[in-house]
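Some notes on the structure that comes next.
The complex is shown incomplete by one protein chain, all other protein chains being positioned as in the whole.
After this line comes subunit A, so read on.
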């Protein structure tokens, strides 16, 4: 059954990827994997290289070094059949304004053998989109929804969404994520999406990537991230210089009675280490992803 083999391969394997634009390195030494069933959230400040990473991963541009493989095929040389397995929603819509959705669907249907008209017929009214309105007359949110319908209508096995919800209102966003999670229930389907709306990400991703200045600073299971990055309140007076030695220190501040730390690489066993330093009455609490992200990028992280 050699024909089965490709579907078992990793949807995405990126190794030592480097990308240069106008002589500047915008992605540096990135290695990562996406397995079937993964829903990955890509976080990063504006200009950190998120869009470039997604585009290079999909083979829309040539890396200066390293490679990106989709189901084992080099992304810049994908076979026609493999291309059909990818769905992509770009950050800015590239939809032809003079056409109506209906005309666009008719066009796409001829290009996409796996086109699922039934899904289109279901999603359009659900998302309150008209099939006969010209695209240029649509709002940004409507265009974004249409771009999503177009990206999922051929049942891709890898769905990549660059800021898919930026223009959507909270109700549309929830509908979108409900649909997306329904989609994620299919076998071996993988989803990657970038967003600034961290609370959405917390519901739906199982893995988080953080990009900072073109480098991957975090590639972790979300649940593991929650357990390894924590806030610690303590009593006792400890010189800051001593605290600075702590592994994974992201943030530290003191007050009259004690202080507060944010530590990465936390394990419950490390409480001993803190007690030895003289911290007493240690209270460990969990942080939401938004806080983790802020400390990760703003704190004095010792990595």
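The rule is short, and it goes like this: contacts are C-beta pairs under 8 Å (C-beta built on N, C-alpha and C of every residue); 3 or more make two chains touch, one makes a residue touch a chain; residues count from 1.
In this text, contacts and distances are computed from a predicted model.
*Asks:* Among "GntR family transcriptional regulator", "Ferredoxin, 2Fe-2S", "LPXTG-motif cell wall anchor domain-containing protein" or "propane 2-monooxygenase", go ahead and choose the protein name stored in UniProt for the chain not displayed.
*Replies:* "GntR family transcriptional regulator"
*Asks:* Which of A:31, A:79, A:106 or A:178 touches the chain that is not shown?
*Replies:* A:178
*Asks:* For the full complex, which residue in A:37, A:61, A:141 or A:236 touches the chain that was left out?
*Replies:* Selected residue, touching the omitted chain: A:37.
*Asks:* In the complete assembly, which of A:79, A:199 or A:247 touches the absent chain?
*Replies:* Among A:79, A:199 or A:247, only A:199 touches the chain that is not shown.
*Asks:* Since one chain has been left out of the picture, which residues of subunit A touch it in the full complex?
*Replies:* So the residues of subunit A touching the unseen chain are 37, 39, 174, 177-182, 184-185, 199, 202-206, 222-223, 226-227, 281, 283, 285-291.
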